[in-house]
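The chains shown are only part of the set, and none of them has been moved.
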């Protein structure tokens, strides 16, 4: 057995030797396919500007809340690892991380990091293993040396990673200048697409909602006032995004509640919310109605609608106040889709070319709600396992929970959803391995033929994301 | 490896070769046992009249909402595949189905259909595989030819399938004439038993409840009026069912909520509901009380009580309005049993010979609630995985979730719950394979002996349904 985990060709494949052979063959058929990443959080500027990465900590630790949260849990203050963008001694932060490296064993983050170290940066496995045993500085220096090479600039890595499409996530008022520059640059062959993410403009309970709405309308309502102008401004900005290549609109809502309201009532709630005169229940109703409106707009303008609900954002106030959002304490809770999403499906569940991709952090809805919904409504697709569920065992549970009811055609294809640019290859590789593992088991159990499994792995890895995200 | 999935003797058995050998032996011990089907939806008339099946679409596609829902999700209008009983061009519908055949890969429905094609109708595997590749008409013609043979009439198939007992699901006012004819027919050796299914008579929120209650009382209350007469009429019809062979009463409720009320309050709610003067909360309370009353009657008359809760029926209004119920858009949601069923268990949980079989579409209650309930109350049995959960992986999850707390003796035995007569052998075969697979794993892990596993597989497949359903 080779000592290197990341290098092992059979990593993540099933234990049973007969099944593993089948899985290896399936994997081989898709291992070199281009990466399609229809949802994620890499900044377009980073690629447009092609600026060199700063240092190992700034690249791999500080901005990755998957990593900093486990360091925090181990008692390392977020300030010492640069979370939230504060000033930090990079090498000292790296040493903290290196000492905690064994805590990542068995986690998805640990698996990705090791893959990055070995595959992206070419570190020897033994050097990686030395991280908690005095090797912190050696690894830091090796990574820093690589980062100073031109081959480690974003655009070169983009190509080397085999990325064909990369979607970003953007504020509705973003100029999309970076996207435009990339699209117009003949030297850049990839596609970097914006994604319309309007949450902050749809949620009256957020303190800055009024300010954002005013800015939105000033910029895009073409002089139309009130609720009509608000809707028009959103429609206009969606059109702007589409003109700049967007294929989807993403909704990071607390719950998937949707609500149809007549125009007068919606306008009344809008006006009351702006005046600060609405009750919490009215604010929630308005937000639920705006999710319905977003579906209506997607039906009309063709943007794929993705919903990412069920996370209690910024669970720890003191951390939020000091370090801001996305610092590792968004905690999932139980959600319902069956009742919540029904108003949208009543009106748009069979609408032509409407694609509604439903994600969850609550695994219980996979077999109970999402597979049955996607198994009936042509508009509904089950979103791939996301965030905490974007991990080998969780992915297998997802396929097991969904497939027997909805088959393979009703799922979204893999979503990396990452801010960590260098983790993209490892994440897609993980997904391809696990899909191969799942299909191989079905072959061994004589539930599908091996020939059919080969068709399916190609469909899952390549055709599905193109089809579902209209790429 | 044989090319035919359905013909493979090791289909659905575990990947590990050692475990698979044990599973094969277990399966061999039960593979030829008669089929006991204590709950399902095959019409008794079909067997009594022994009418030839119309055509492949009318038999296998149009009435099977497990199938039509996935076609619908793929964008095929329900009207084009005959869902809801509307007029349809059978061959054209079949071609639509054939084109969509690959979408069923990995689903339970796909597995059953392939088994039917190959085992019931004797089609070569290669012909089945040709379905999406120009073979639609050839398969259609082959099936149609078979259906015109006398060997493919319902009664002959009933015998050929090895069905010993088949329970139907019937309206409380059904004459049960078909059941009577079958029971009195010396040429028919099987048992076709009615099941009392009173939901529509117990739910004041249903628009036709009042009309149904009036018809029920006119027919069966023996002149007694009011709530007393209503209860009496239900008791009388239950007795009528028992006289015609019924062993169970089935309750397809929205939630498993039960409620004890004193007689005066129940009578008041009954009267108010009939007058259209009750609130939604009062209607719900009455319905919960009637589920309690059904338990009380089961204690008294011995009918096994089965509860099938947790499905949001007819989720898509436009489809319901055009095609009626059971057209593929019943969507599960989260349920609670622990509190909901408590009033019934307070009073009847230890009642002599009371059998209460609790089903769920929400897998989370298996380990959390149903196994602990069935592991204490002598009346409670955990219902087999049902509907969306009646599939290989889901069955394994069920056994894993339930067994460590409740053992094997507290589960119901397999329930096919099907309208699709020709799928019955495939469904029972699937269950027997998965039970063998589960037991074989316990043997390999030295948790039970192989001898004991052989006793258990016989008990699970044959003795349990007889014992739980008092057959």
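Note that the chains take the letters A and B in the order they are written out, and that residue 1 is the start of every chain.
Everything below uses one rule, namely that a contact is a pair of C-beta atoms (placed from the backbone, for glycine too) under 8 Å apart; a residue touches a chain by one contact, two chains touch by 3 or more.
These numbers come from a predicted model, not from an experiment.
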Per this structure file, total copies of the shared sequence (2 shown): 3
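Here is the rule we use: only the chains that are shown with their structure count from here on.
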Whole-Å gap between the CA centroids of chain A and chain B: 39
Partner chain B, residues of chain A touching it in the complex: 14, 16, 18-19, 334, 336, 338-339, 342, 345-346, 349-350, 364, 367-369, 371-378, 380, 400-401, 403-410, 441-442, 444-450, 452, 455-456
Residue ranges of chain B in contact with chain A within the complex: 1, 3, 5, 8, 10-17, 69-70, 72-75, 102-108, 110-111, 312, 315-319, 328-334, 361-364, 388-389, 391-394, 397
